[in-house]
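Structure below; questions to follow.
Every protein chain of the complex appears in place save one, which is left out.
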Amino acid sequence: MDYKKKSFFAPFNSLKYLLKDPVTIRYPKENKKTYPEVEGVSPQYRGRHFNDLEKCIGCGTCEDICPTGAIQMVEFDDVKEKNGATKKRPVIDYGRCCFCGFCVDVCTTSSLGMSREYVNNFPTPPEATEDTQGEIISKYFIIRPDLNFSKNQGWITDNNYSWLELKRVVMGIFNPEERSNSFLEIVKGYTKEEAILEARRCVACGLCKDACPIHMDIPEYIMAIFNDDVKESVKEIYKTNPLPEVCGRVCTHKCESVCSLGHRGEPVAIRWLKRYAVDSLPLEEYKNVIANKPIKQAGKSVAIIGGGPAGLSAAYFLSFMGYRITIFEKEAKAGGIARYGIPAYRLPEDALNKDIDFIKSLGVEIKTNTNIDKNMFEKIYKEYDAIIISTGFDLPRSTNLSRNGMENVVGALPFLHDVREFLSNKISDVKITDNVLVIGGGNVAFDCSRSVARLQKMKFGKVKVTQVCLETPDIIPADKEEIEESAEEGVTLIYGMGPKEIILDDKGNIKGLDFMKCESVFDENMRFNPKFNENERLICEATMIIEAIGQAPDYSFIPEEYRSKMKFERGKIVLDENYSTGIEKIFAAGDIVKGPDIVNGIATGLNAAKGVDKLFN
Amino acid sequence: MELYSTKKLKDEGFEQILNFFRKKSLWMLHYCTGCGAVELPPTMTSRWDMERFGMGPMATPRQADLLLITGYLSLKSLKRVIYTYEQMQNPKWVIALGSCPINGGIYYDSYSVINRLALYIPVDLSIEGCMPRPEAIIEGFIKLMKQIENGEAVGYKKYQENYKWYKQNQDSVLKREFPVLSGEEK
Amino acid sequence: MSEILTYLGKDEEYEVYELFFGPNHPGMSGNFSYILTVDGHTIKKVSPDPGLLHRGFEKLVERRLWLQNIALIPRICVPEPDINEMVYSTAIEKLCHIDVPLRASYIRTIVLEMARLSAFLFGFGGIGGTTGLYTASYWSISDRDYLLDLFEWLTGARVYHMYILPGGVRRDLPNGWTEKLKETIDYLQKRLNEYDRLIYNNPLVIKRLKGLGKIEKELAIEYGITGPNLKATGVKYDIRKMVPYAAYDKIDFDIPSQNEGDGLARAIQRREEFQLSLDIIRKALKDIPDGPVRANMPNPLKFKVPKGEVYVKIESARGEHAYYIVSDGGDKPYRMAVRGGSYTAGLILAQKVLVGCRIEDVALWMATMDICPPDFDR
Partner (left out) sequence: MNQKELIEYIKNNFKGIENIKSIDEKQFSITVQKERIINILSFLKLSNFKELALITAVDWIKEEKIEVVYILFSYEYEQQLIVKTYIDRQEPSIESIKNLWEIATMYERDVHEFFGIDFIGNDDKRPLILHNWKDIPPLRKDFDSLKYSNTIFGKFKKDKE
């Protein structure tokens, strides 16, 4: 490159800069010209952290991602306890932090963010001695972030830029036309690839473990699925859960409702993953994977009345402790509510049988078709060293206006029982009409209406089911999927109505039902106490009514001398901490302890088993 | 071991007058040891212009007042830093920039980078950040000036008094004679 | 100055000394030192003494998850950190077969070119400083700050951006950012004329740089010299053109080159590439499409990279910046070797070229070669 001959006046060139704006920023008085609308540093600056302690759930994902080990989860007393959260909150060591903002990008609740504060310096105090100087400096920079800087927000992460996989892997589901023709299971289950993708989403925070009634090692078995090690996964599952096939399908998944990913996106499909794990391992393989020998020999015998989930669970755990178990089941097959209360399209026969067969293979004796009456109870009480009552809630509750014994008014449980029997060809027909009304807003009510829809499709070719519930859409207790799927299958759902009177025609047959508007479902103490408005009315035509408004326990088989000693509260037995009823040798488990819920049933089964074991040791 | 409390230093009135003038002309040694070096040129040059605070770069340690540890220090650098620090005349001050000299920073698990500078030379002021922005550095300088004026920045005196302790720490990392990991097992 | 002279005895007429050049030396870029054996003014032997910035990156990455390393690796090269993120992300994308959205590629291109500009501006300052033209360094460093402001706006930090991730970039361009970048580019274009007047047309600089540390084409290839230093010897090879990464294959540009291979040619080559970077940013800003900025990526805590190995290189301001990455299929890198752009120039070529030069040439030679000690210290 050539250089020009410089003129004599070249040095005076610099005079032109005299009138220009100075480059120097008169810090701190002046802001930068690059972003004039904000003060100081840029709008998404990564400075000091702030953390909404209320919103934070202490999942520890920030600690896991931190590349410098600067974040530690520390338990704090001034943090309010809430469901689905720990009392731990992140503490950040600014002697480590590299201000990368990864913790903000993976924060599951978006409580953590970075502010535009950056000035923080610490002069070593002259009093510091040599030995303590380093510690004093380091300690000064270890800070628990709170909302101090939240007004000056810098780097925050919305869902678009989150590093977490917020979308669930879509579970294959049969379309409504296909599935409403039969009682085949409606979801297809994950394939191996889908399961690994879904397992990958989990951040292994372990909040689910605390929420689960039986405290399953959920992060561990999901990790095993992610590593494509189904055997390891089944092993982890069976440590705490004897009925994974059942739980993998119809569990109330309390784990998913607290899943940390659920705060920003969809929770991990923990239930489907469990189902994938146990489904993909055949029963023959189980014995190679799970320890199937008792860990000790107790040499005692235990009778379990009722072969439902709680009874099976207690049998499983007790057989590991070396007890001889006999289950007395009044129906032809064990399974209880899982078999006779849940329709086959949600829980197929094979899956349930697989779980029960495995428990049988442990040496548990199941006496089916054995109804226990008072005499029998006395006999068992003498014969066995302990009794666990797990009879469940098997009586249907009915509305006070339906005249008992009226034809074409049935309870939910007897109806579902009949459907199951019909499907296994025990009975030839289920009584059904072409216009059915279902009362109730719980999952059982949906089970009824969807079963009816299927039967109607088989029998009459078209569906006419109306379901009426007291609750409004925001407080309806049933799962969201149930509502969506039933609508797809042709069930008409009416919210916020309570039954008043059954309308009969001339011949005494049911013509319809008169409803009134429900103003509120709960009173101020959040107790169930509906208030109605009689002026707003609705008449539904129907020729058959199914009442699915809850179930009640039946304690009539227990002899009076024992029953009088037991304490009851709202239909449930009150137990001590060992799950003993207060009468020697008699324990209880299942719905009659904690109310209707399968996974609670399993938990109470485990606890009753522990109580029995404590009795003999 | 005598502690330097603020009160005691205040009693020495003479030192106070000296400190007032010292704080207004700090010469910073032009030696860059780590990443932080990259934020020093902006601080020195027109945009942030630290000369308006009476500070300027100085090429030789013997005429400098201020040693900046700009970030991490590897063992090899530490040796040179100690040489340099000992060559500087009293009074002298040390500013540690960034996370690394405070508690190891992102290199907390590195086999080559020291974790806490205060063990080897006395640190008068630590500035958080990775790297600290020029503004943060300037804030730090202003704070140090106040410290100097109040007679609270006494690191160099501590170094003289506890020379043995510092030397022992320095030698323990710089002059090892046995392997660290296998030596520990014995 | 900590130049410690060691008397080595008489060598015929002159006295031969060993001179410790650096690490604390105003002419030394970074923390690095040469041990020079000097005979009077003339250098007889050069032996480099690196390691003052050694942090053990190659070990540290093996201890961290694949994505955690994004925070660590930019620190390998301080003046131009983004290239590290780019190499690392490209390597992972090659091993995992991830497709990057087009918009993300364009944003990467812009960010990389901005980083290159700021590195060149730093280099201008180096040449200014070592030739005594302090105005140049004052100007270029404060001009570089305007780019850093934009980086700060886009990425949230001035120096270590941690912006380029496997699968894309971390944030979309903020509102109004593009306009500000265009303004800055125009400003830098205007300033380039000033730099021409100040440095490249300055008789003092030309006289000083001409013939300094001349490298022949064959020697440069044999010694693994890359980037602007190689182009200054006449080899027209640029990775952006030959093995395109990011969106360079969609942008039309020509590679400048010089023939002399001396200090002046290298300085001018850098000035030309500065112009080229400005042009590339302009073109990229014109063509940038809409769309997502990041491909769907797995949960960072359970991110595994399939088994394999790959050598990925990109063109940095100092030459070929490359990683050799080996994965054993786990959640952490099994091995990562770093090949910095000035590795061979600073450590090996210096031993050959600097012999016969004078002491004051060393700093200037380092400035024109753009030697960055973190490249070989890692």
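Order of writing sets the labels: A, B and C. Residues in every chain begin at 1.
Here is the rule we use: contacts are C-beta pairs under 8 Å (C-beta built on N, C-alpha and C of every residue); 3 or more make two chains touch, one makes a residue touch a chain.
Because the structure is a prediction, the values reported are computed rather than measured.
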Option touching the unshown chain, where B:T70, B:T84 or B:S110 are the choices: B:S110
Chain C, residues in touch with the chain not shown (by the definition above): 50-51, 54, 56, 58-60, 62-63, 94, 221-224, 235, 237, 242-243, 308-311, 313, 320, 322, 324, 326, 334-335, 337, 339, 344, 347-348, 352, 376-377
Chain B, residues in touch with the chain not shown (by the definition above): 74-76, 79, 103-104, 108-116, 119, 172-182, 184
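Here, only the chains that are shown with their structure count from here on.
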Chain occupying the most central position, where position means C-alpha average: A
Where chain A and chain B are represented by their mean Cα positions, the distance between them in whole Å: 55
Length of the line joining the C-alpha centres of chain A and chain C, rounded to whole Å: 53
In chain B, residues with contacts to at least two other chains: 46-47, 106, 109, 130, 133
In chain A, residues with contacts to at least two other chains: 23, 41, 67-68, 98-99
Residues of chain A that touch chain B when the two form their complex: 23-25, 27-28, 40-41, 67-69, 93-99, 118-127, 129-130, 133-134, 137-138, 140-141
Chain C residues within the chain B interface of the complex: 1-2, 23-24, 26, 30-31, 51-56, 59-60, 63, 71-72, 75, 78-79, 122, 125, 137-139, 141-142, 144-145, 148, 158-160, 377
Contacting residues of chain C [partner chain A, same complex]: 64-65, 67-72, 142, 146, 149-150, 152-157, 160, 162, 170-171, 174, 180, 196, 200-203, 206, 268, 294, 296-302
